[in-house]
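Report on one structure; see the data block that follows.
Removed: one protein chain of the complex. Kept in place: all other protein chains.
Our next item is chain A:
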Amino acid sequence: MSATAEAMAQSILPTAAAFSPVGPTVIDCQLEKVFYGDFLAVRNSNVPIEKGKITGFIGPSGCGKSTVLRSLNRMNDLIPIFRFEGHVKYHGQDVYGKNVDPVVVRRYIGMVFQQPNPFSMSIFDNVAFGLRLNRYKGNLEERVQKALERAALWKEVKDKLQKSGLSLSGGQQQRLCIARAIATEPDVLLMDEPCSALDPIATRQVEQLMLELKERYTVALVTHNMQQATRVADTTAFFGVDISQGGRTGYLVEMGETSRIFEDPQEELTKQYVSGEFS
């Protein structure tokens, strides 16, 4: 196949119109192709993350939204068969550059996972973990308290800081993980379906927390729950699954202000998804 024919075949594939946020961009993420081995998992996804906003990633299962999120702080490096074409730039620096240490990237771009995953150590040590890792010299107690307060967990645990983090309930564990992630004051917080293992009350608390967090941090949030996206996300990226090329390949269908995506979607697929015709 000649280069022009390939380019034409490319242009036939549906791709999203470029979205450029109003404010400054923290992460400029342009994923042309993401592979796991020979499997093309995600293609043509240009997802800018705007500073001080919550960017929500929605879409059906297997559409690659978690893959995109995890490629932002190089968590995918832990999967040996992962490779991608394109670029991810953080404040203009190539995150996948030759001289970039993924460990340093993850200290600036923190992560909260789908399953609450506190370490098997005390509540205090969990929150202090990242601070000690970075050889924090200041007042450890103060920073731990501040992080727990910001994660809306301080009142519940202030009398049992030496108890195991695993003794908390699921919702408390997730807020502990958020406290652990924000204790080191990361610049960006990636949240991969942080409420999927939580009950409605805990979900509300975590959502409230996200809205407070965006005052200080930039948040990228993967969610399976469209109502959650409408409640908290400023910008929403909708991913779809393309089965035309054989496999199940995820791609960005449409991205824009959350109200626009939900009230006035431009793409037929987005319209069907936000109206609940498939999930």
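Here is the rule we go by: a contact is a pair of C-beta atoms (placed from the backbone, for glycine too) under 8 Å apart; a residue touches a chain by one contact, two chains touch by 3 or more; residues count from 1.
Everything that follows uses one rule, which is that contacts and distances are computed from a predicted model.
This figure omits one chain of the complex; the name its UniProt record holds, of "Carbohydrate ABC transporter membrane protein 1, CUT1 family", "2-oxoglutarate ferredoxin oxidoreductase subunit beta", "Carbon monoxide dehydrogenase" or "Phosphate transport system permease protein PstA", is "Phosphate transport system permease protein PstA". Among A:21, A:59 or A:110, only A:110 touches the chain left out of the display. Across A:36, A:96 or A:119, the single residue that touches the chain missing here is A:119.
Seen across the whole complex, the unshown chain contacts chain A at 73, 75, 78, 103-107, 110-111, 113, 115, 117-121, 129-130, 133-134, 164, 166-167, 177, 180-181, 184.
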